[in-house]
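The other protein chains are all here in position, but one chain of the complex has been omitted.
As written, the chain order gives the labels A, B and C, with residue 1 at the start of each chain.
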Amino acid sequence: MSIVFSGQAGQGLQTLEALLTRMLKRSGYNVFSYSEFMSRIRGGNNSTQVRVSSRRVFSYTRRIDLFVPLHENAMERFHDRITQETVILGDRAFIEEQYLDGHHPVLEVPINEVAREKGGAVYANTVLLGILAGLFFVDSDLMHEEIRMILSGLGEDRLQKNLDASDEGYERSKKLLKPGQAAVSIERTAEVRDEVLTDGINAVGLGGLAGGCTFVSSYPMSPSTGVLVFFTKKAESSGVVVEQAEDEISAVNMAIGSWYAGGRALVTTSGGGYALMVEGLSLAGCIESPLVIHLGQRPGPATGLPTRTEQADLQFALYSGHGEFPRAILAPGTHEQGFSHTRHAFYLADKYQVPVFILTDQFFLERRYNVPDLDTSKVYDQRFIVQTRADYRRYALTENGVSPRGIPGFGEGRVRADSDEHDEDGFITEDFSTRTAMVNKRLKKLSGLQMEVFPPQLFGPEDYRNLVVCWGSSLHAVQEGLDMLGRDDTAILHYSQVYPLAEVTAEYLERAHKKIVVESNATAQFARLVRSETGIAFDGAILKYSGLPLMPEDVCEGLHEKLGKKESTHGRL
Amino acid sequence: MSIVFSGQAGQGLQTLEALLTRMLKRSGYNVFSYSEFMSRIRGGNNSTQVRVSSRRVFSYTRRIDLFVPLHENAMERFHDRITQETVILGDRAFIEEQYLDGHHPVLEVPINEVAREKGGAVYANTVLLGILAGLFFVDSDLMHEEIRMILSGLGEDRLQKNLDASDEGYERSKKLLKPGQAAVSIERTAEVRDEVLTDGINAVGLGGLAGGCTFVSSYPMSPSTGVLVFFTKKAESSGVVVEQAEDEISAVNMAIGSWYAGGRALVTTSGGGYALMVEGLSLAGCIESPLVIHLGQRPGPATGLPTRTEQADLQFALYSGHGEFPRAILAPGTHEQGFSHTRHAFYLADKYQVPVFILTDQFFLERRYNVPDLDTSKVYDQRFIVQTRADYRRYALTENGVSPRGIPGFGEGRVRADSDEHDEDGFITEDFSTRTAMVNKRLKKLSGLQMEVFPPQLFGPEDYRNLVVCWGSSLHAVQEGLDMLGRDDTAILHYSQVYPLAEVTAEYLERAHKKIVVESNATAQFARLVRSETGIAFDGAILKYSGLPLMPEDVCEGLHEKLGKKESTHGRL
Amino acid sequence: MGAYDFDHAVDIAWCPGCGNFRILESVKDALDELELDPANVVFVSGIGQAAKTPQYLNAHYFNGLHGRTLPPATAIKASNPELIVIAESGDGDMYGEGGNHFMHAIRRNPDITNIVHNNMVYALTKGQASPTTRQGFVTPVQVHGVTQEPFNPVAVAIALDASFVARAFAGDARQTTDLIKKAITHKGYALVDIFQPCVTYNKVNTYGWFKQNTYTLEESYDPTDREAAFRKATEPGKFPLGVLYIKEGKPTFEEGLSLYRQDARPLYQRTVDMEMLRGLVDSMRT
Partner (left out) sequence: MGAYDFDHAVDIAWCPGCGNFRILESVKDALDELELDPANVVFVSGIGQAAKTPQYLNAHYFNGLHGRTLPPATAIKASNPELIVIAESGDGDMYGEGGNHFMHAIRRNPDITNIVHNNMVYALTKGQASPTTRQGFVTPVQVHGVTQEPFNPVAVAIALDASFVARAFAGDARQTTDLIKKAITHKGYALVDIFQPCVTYNKVNTYGWFKQNTYTLEESYDPTDREAAFRKATEPGKFPLGVLYIKEGKPTFEEGLSLYRQDARPLYQRTVDMEMLRGLVDSMRT
């Protein structure tokens, strides 16, 4: 079931989202939520989708089962998504004339009037929470507990008013349905109650802590700021230096400085901020510094759509920086991967002394759903630094290109890092053969990185006829979209690491009759990468770049169009 | 004939190079010169190669026919290039023992002693100039004229001493050769005397003027600073605003600002500086500003080898900038192209309102040779700006994606440029369909750019068996290298525009039995680009990334290895 | 309706009560009172709440990158000195991300007006500290309160010998308008740092706080005395409002550009001098 609230910036939709998802999850429902919002602090129109299900749900869907308009123009942007099946719930004043024609199911509740009775318009959200709690048969004690938890900062008086408002909503819900109309009947599961409810921000942040992150320097930029805030909150308890830099250039150079001195540093940024870090990336490449970059994509170019989503910085992450040096790019598809891959990024960066990207996007970071667990047993805490001896050479030539990494203050040796071409000691050199040797040394590390690549995951029949390829945050929309289409001759291949590209790629693609790529960008960047490595071209691409997340419906319709009518397949029929 | 002087930074090799090449050219010889030098102001070891020929010469060769050591360790870096055929000329003190074994032809001249007699060690260069003038039968009046021209700033006394020193050298040259030893016998050509002697810097600078450049903002960085200096020198006479910015970020944002206000702006930079311009590139992409970027490559990553050469920023130029927007990348191979392509860059940038790169490298910029002319008849002066009407819309949607470009102060309308996603008027929008339309509009311009691509040039037999592909500054070394190898079944395909990639590419490649790419980088970036567009992989790559220019010998040996023994080919035998 | 108002309603993306509304009005009033033709006025801004201002008045604008307001503004003026150029943005944009340009634009001294909405916070990105945030201010990123010395833009501008340095408070519309007018008519770079209450993310430095913590410079104050200006700019206690410093007689950046001395035409009116070009090429034959 898909519920959408539509309100204005400043109306507190995010609090409602938090309250509702927590409450429903703790009642045993699987939940998913995502807010799309404008780049403004007040006004405009934002909306939140909460999906409630007996099965796990992970994607943002076009479908709206229950629509709640919370201000005057709340329905304007949703005409194409509100169908005759969509139940409209709320204040009559906010429901457009055309939906009051009797052909649309409408549940009128004077939410604002009730709120005002309970103390003011600000209580509208808790009235609504109460109504939904009622419709979903949530235990009212649980509802109260959540309100107390989330709104604890408000003070006793306003807290109590919120509780009263929710109770009134709860009461009203009972009278909402006409006799014969069913209340919500979604199965609940006991196990879900105790699952972990997380968004991408927390998954990445916790992964960072699990990876041993001790230093974060960044400059605020949507949608990556959440990760900075995450670390700030945890700074003390977990021993992380967190600094808001004066600009992104400072941020990345600080991070590299920290690695040099024994920190394990991360920067979190978005495309425009990352653009300013590119010279720093090349510095990390040259001095062979580990570096972890969380790059939360949003639509560009330039300022673009600051609060929207896109997957258009893959090539940029891959080819940015002057000169040639190795790197790795991870693109988690699930929140579990958000956690495990961020942890892994620290491992790879440290082991190979290279920059490693965690490439997410606004949708990935902001969406929220329940997962059974984030597996903290595999805490990564291996350290790759060595205690130096007097004859220490920072860039000693080795078999695999990796030189033991010393840090100042730990051992006898001198640690010399140089952004000019250097010899094994780290001193500037202009010797041509040393130069060639150092380029080779750095590039050799690619083989090591290649050996540790996360292979793509195949979903669906091994003997697929068609293969749908996607990466990063698109996974769930593709899965649900294919489910909707219902073809059993088609499999999904999802990449949670896009570079180095897994070597099995060609094999997978060659087995397919039709190969379709699905990406949230306009030029099919991943397809281009695949072709540059394998020579193989896709037969079609489903691309979205409006700023909204990819939806299962986009995938379903796109596949329908590309694959034609469902064929009798597989001998399974 | 290849002459190499080896001296220290600060010994005035560059003046000698200028004097000698000018003088020889005016005597009717074809000349080529290139200096390789360290990133320091004094000391170390630098060298200059001057090639003198009856045919046109364009490349830096490993071969040394005449070697002139000018300080104590002058031979150290040249052991592998000095053969038993190499004549060593100069002070006995600077010639290493091993070369005085009687097996190496040595012409001892006490250059420094002579210089000191003429007034001091600083006159050594003009003594040497005199010697070479004598060996090459240069008219001594011409020699004097050149000295007066180039050293005019020195004052009468020192000028006279230089003239005397050159005369003394000239005299000495007569006695240098033992009876029977031939002086230099290279044919001269009357036409060469009046040809244009240019390096890449002047070719690009003049091309900029021909393209109507009126604004240059940059920050010094080898090897691109020369172009900044070029414009500074010409600023007054040609009406160009030239500003040294506080950093590269300012430089690129100034350039974009200038285009907005009706200037035609260029930035000149190298990889590390360009890294800081990447956000600006994306800005140009979003607001659809023309922008011309001269990117003079040098070896990275990071500071790398500041005064050396490489072609390793192709992918960086192509994929840098967050978000998706079109661009063009020109990579001149000859100085004529340095001129014409820079002019063309302004045309393309202005017409399509996109950033256009002129991708050169240190070798391209610093090498010098004579060309018949730079064709100024095709001066480009078409203006694409419109006088605005009151209802002007900066981003009006059009068939080909290009909207008429107005500027403030010219017309009635308002010109609104916005780095956020915007509507046709330039106002910020968050409308999803407008967003999609604007992305499509911007990307549409790629078709126009594709239609105006410089096709690659084929050198050699149309019915080639093997095809050697190269781009940018590598052309001449590949040509001379293939000449050395002497295969007539092999052709060369040279790209002076690398993006958009010419559509004929696949056709050319498919016709070849073996396809070899030659690049001055370690990862074969152009080959990767070709594969990403055509799916076609090369059969081999000749790559150089020591910091020295690609030499004909590298190509010859590489091709020999890749193509095997020369086969009886072509039916022509 | 002033010359800078639109003839249709505009959806302004600011919070009700925000100081930005006041500044917008003051800017429009200043331009109207100076009777400047909007067709010659170019606003340049970066990214942030303040940087949206140009969207809401009917002049030309170049809304560029966060922190990069001054370089394009300088270049626009240099490319067409006939334009009136106003660089307007937030404190984070101008003093944080754009700090280097702030210093070097002052050194360059283009004849532009630089209006900074100083709300002591990063508003658009939801309330982190800006360079001007006061010590102790708690934000989601500065959870224990800001520890750094707040950036003092007027003191730094005076240290850089800026040609015009003023400070205003958005709450005093008349004074703000007057200061903006003075800045626009001043020849050379002119800074107007305007205290701007952000009602959403800055609950400390409110209208009331600014009112209590500012005062207007005495009539007798002499803004040409650099030392006195520095004293005023750094004195503890209340912040002085008004023109703090004027350095008279500084040549502007555009005046230093030799190409305009012989020929005043803006760049867009120029064409390639083919003979000059031919001459340059031919000079390389000998």
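To be clear about the criterion, a residue touches a chain if its C-beta (ideal position, glycine included) is under 8 Å from a C-beta of that chain, and two chains touch if they have at least 3 such contacts.
Since we're looking at a predicted model, the values are computed, not measured.
**Q** For the chain that's not shown, point to the residue among A:91, A:418 or A:533 touching it.
**A** Checking the options A:91, A:418 or A:533, the one contacting the hidden chain is A:418.
**Q** Taking the full complex into account, find the residue in B:225, B:403, B:419 or B:479 that is in contact with the omitted chain.
**A** B:225
**Q** Given that one chain is not shown, which residue among B:40, B:116 or B:444 touches it?
**A** Only one of B:40, B:116 or B:444 touches the chain omitted from view, namely B:40.
**Q** Residues on chain C that touch the omitted chain in the whole complex?
**A** 96, 98-100, 103-104, 106-109, 131, 144, 147-152, 155-156, 158-161, 226-227, 230-231, 233-234, 250-251, 253, 256, 258
**Q** Take the complete complex as the reference. Which residues in chain A touch the chain that isn't displayed?
**A** 26, 194-198, 202, 206, 209-212, 214-215, 217, 234-241, 243, 245-247, 249-251, 253-258, 260-265, 279-280, 283, 287, 373-374, 376, 379-381, 383, 385, 407-412, 414-420, 426-428
**Q** Which chain B residues would touch the chain omitted from the figure, given the whole complex?
**A** 10, 38-44, 219-222, 225, 228-229, 232-233, 235, 242, 244, 246-247, 272, 302-303
One rule holds for everything that comes next: only the chains that are shown with their structure count from here on.
**Q** Across the interfaces A-C and B-C, which one involves more C-beta pairs in contact?
**A** B-C
**Q** Measure off the straight-line distance from the CA centroid of chain A to the CA centroid of chain B, and report it in whole Å.
**A** 44
**Q** Rounded to the nearest whole Å, what is the centre-to-centre distance of chain B and chain C, using the mean of the C-alpha atoms as each centre?
**A** 41
**Q** What are the residue numbers in chain B that touch two or more other chains?
**A** 249, 279, 283, 287, 418-420
**Q** Among the residues of chain C, which are close enough to touch at least two other chains?
**A** 47, 64-65
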